[in-house]
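Every protein chain but one is kept in place in this view of the complex.
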């Protein structure tokens, strides 16, 4: 699939993750940096027909106006991107910025959500045509939303579309409007956040009808990654985990968003589902997400695991993970774009459970154990190869 | 294989690991404690024909004289064993202590090493006959030795046996005398320490000739366990580990033994081989083992992993593992006894690479990745089942 | 003041802190343990006329009925007390248990709070007379209460006493009923918890009128101790602390009590006041207290301090404190009893600000810096000497 021009359309295209992904893609394309963190460059995935770095064309939606080169400069000041690299790809950033369109914002939007979705879809199809792209993968990397209230229309596509047409209603959260628009534009969709996005029965129905694959949700980049690696160890060694306590300190926009308990709720629920699945429900697992603005783009997570060994002896493990969220997420965004493009080309539809490897709360899979997810990814890749 | 009386012969039978294993076995047999930490009780190993807790009869060699009940009391004071449990099984401990014979000590021994080995083998065969045992698994849990100097006789059984007969020479370290004696007595052997033990070509030759299986070496119970779980994660995510620094604080007899740099050398070499195999040689990996007597039986390991993410951004992971070495090791000693007994019954010979799951420096296997070792163990167990 | 029989009356006399303090006192008296953790045994406090270990007679109130010997056994199982010690002082524990009376419980109490206070005071004066004590120091070590609502009567003793007489009202929280009763019985009072206790203007008025000293509040035993030691270092080195994040994992009764957000509020407020005083208000300082039952009497606190150095470079400090709350608190309870007894004998009245050394939220002092508190304690001790 090298030489097949492929679009990457980012929801939240001027955010930290998107800016890092775009800067990195431009750098990779020019050989200015090695593909560290890019899973699709591992020998285990060789042979999968993926679009090359040169084949990817980027555009997107965003509700903020700060241009990409300026965003990248700020990330360089924060230590996320090397200054030299940002300077070297400044022209490329400006070009991508020209492909960013105004996102859907429920407060400022006038008209029905169906109108909004039509406009968003038109932006994407325009982009596809303008660049002669074989396909466009839409990836949501915008800010985390609060959990959406359940409404009956979420379970049925026909009912949903009636509600969308009603200018008095806002039946979908913005992430799901974006997912709906992507599907209507004939595009595969990736949910990189814990927002509702495509995770509604009505949207699954639409994806299957349109024969589109999708993947999600909530990129697994730090504390949860460690948990899905370590929890199976305790099981395999018959050690009894009694409590797994976690504190996450975040700065940046993510920290500010998650300071609002309603928004944090989505994230905490997403993290907790994984731990429950891995360890069972009788493990005490307090979890905190704190906004600590001075950390900037850095993220520090502390986990304390208390477990019982032979004859009930108590022992413990502590972990401190200090990372930069955008730098962890960005290469996975590029990986997912390539893999979902390949899946679409191969005619896969519906949730891609084999991509559970990438997600805290995988759609289409109940597997949370990282080693098993890795094996499943490689198996799937061989099928595609 | 339930109801098949099986012997467990411990080299270092009055050490902390042995005392904990014996106390635990007695408690398990009477239902006083759940089998936490016992891998052989997991559903994944159900169906393997293992000796039951009631079928195991314990004896051993040791060079120290403190009786088991007294050793167990001390471990209870140190928080390794519950006082209540030690009191409840005091009679059983006394009985096992009656089956402990004087170990081989190179300083006090008079005569050739062949003489010594004959005496050790006679102790084991006497035990086997006295209790009518189908087989005896010999497990080395004695103090770590310094690395043995290479001598030509280690590579050839005939030459080795000539040297053993020479009363002027001590061609084998004590752990290897024990292994030789075990094989001569027709017993499978398990090396739970990093000492030389059975890991010599001449002894492998003997094991194969006698059609005996063996397993080793150096039980994987803490820092190395974590490393073999976590290192593959960095690889699977294409993150570049730059350094993996470790400090181990130990008290107890282990701490005192490893304070001697010559003894520590065996342990450090054993740990380093695993990291090299997992991450390659270009990772900076300083490693320290410190004797900190006030920690008693507790062991604290701190690991600092520095790695590079997308576009070269530096990140880090820190781990602090606080455990009790004997409590981590003891159930694995029981597991290995049962599994090696089953392998012997099934006619397996030579190094049991499928038991790499249990060891820092696996014999008969190059696999260090814990998830792969787990899978291999289950696969092997199904073969036996 | 050696040889002056002195009473220690504990509110919450069967709790973990009280049980540890009593067991320890009995052990110290018999020379079974060194006075580790007892500040009053330091050379810097030599010369202060303190009651000796033999001079202290213990009694108290509690709302629970489990006898002291049984409580001590449980603490020994949890690793707080050595089993041997508990056995050795079992007789002494029984004797003290005989001096414990039913505490005031707002739910089961019938009659006015004045009635309750009279009964509590009578228990204390009876104890004083029965044992011919020169004085009785009353120390509150009962469970943390939620913050008490402000009511006007708290500011004026006459108004308060009118309200206390009204059987329809419960104008004081239980800790303040206890403080009021102590003062009415002519006893100095120590608030070892963050509950309201004596910290009301009306009770301060009563203490001064009765010429009684008091001290409080909220014993400083772990995370806050470290903060008051470390925060001044950043100041003295002109380093700018940007955030100080904390997570406390607690088991035991304390964990269960503080799981209720209303109760945790008192503790969190008490901790936060110290950090504000030390670092100013512009430091981000999220703080969590989690109930993790499997930790039992153990307590683990993790602090993450993010600070700026020269030219704005970000740096960090992490702390993990793993302690046993009762073992940290108990010797301070004995110290405070001796010091407050000495202060009473010397005619001191009102809040003893010089004892800020012992408290998270010191009464009668604005000094939170530990080194300054230490100096002030030694200065005050020399005055008394």
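In this document, chain identifiers A, B and C correspond to the written order of the chains, with residue numbering beginning at 1 in each.
Assume a contact is a pair of C-beta atoms (placed from the backbone, for glycine too) under 8 Å apart; a residue touches a chain by one contact, two chains touch by 3 or more.
Owing to the predicted nature of the structure, the values given are computational and were not obtained by experimental measurement.
Across the complete structure, the visible chains that the omitted chain touches are A, B, C. Across B:125, B:247, B:265 or B:349, the residue that sits in touch with the chain not pictured is B:247. Across the interface with the omitted chain, chain A contributes residues 77, 79, 82-83, 320, 322. Those residues of chain B that touch the chain absent from the view are 242-243, 245, 247, 249, 284, 286, 288, 290-296, 298, 300, 302, 304, 306, 308, 314, 316, 318, 320. One chain of the complex is left out; on chain C, the residues touching it are 20, 23-24, 27, 33, 35-39, 41-42, 79-82, 85, 225-226, 229-230, 232-233, 236-240, 308-313, 315-324, 327-328, 330-331, 357, 370-372, 374.
Following the convention adopted for this analysis, only the chains that are shown with their structure count from here on.
Contact with both chain B and chain C is made by A. For the pair chain A and chain B, the distance between mean C-alpha positions equals 44 Å. Chain B has residues 79, 82, 320, 322 in contact with two or more other chains.
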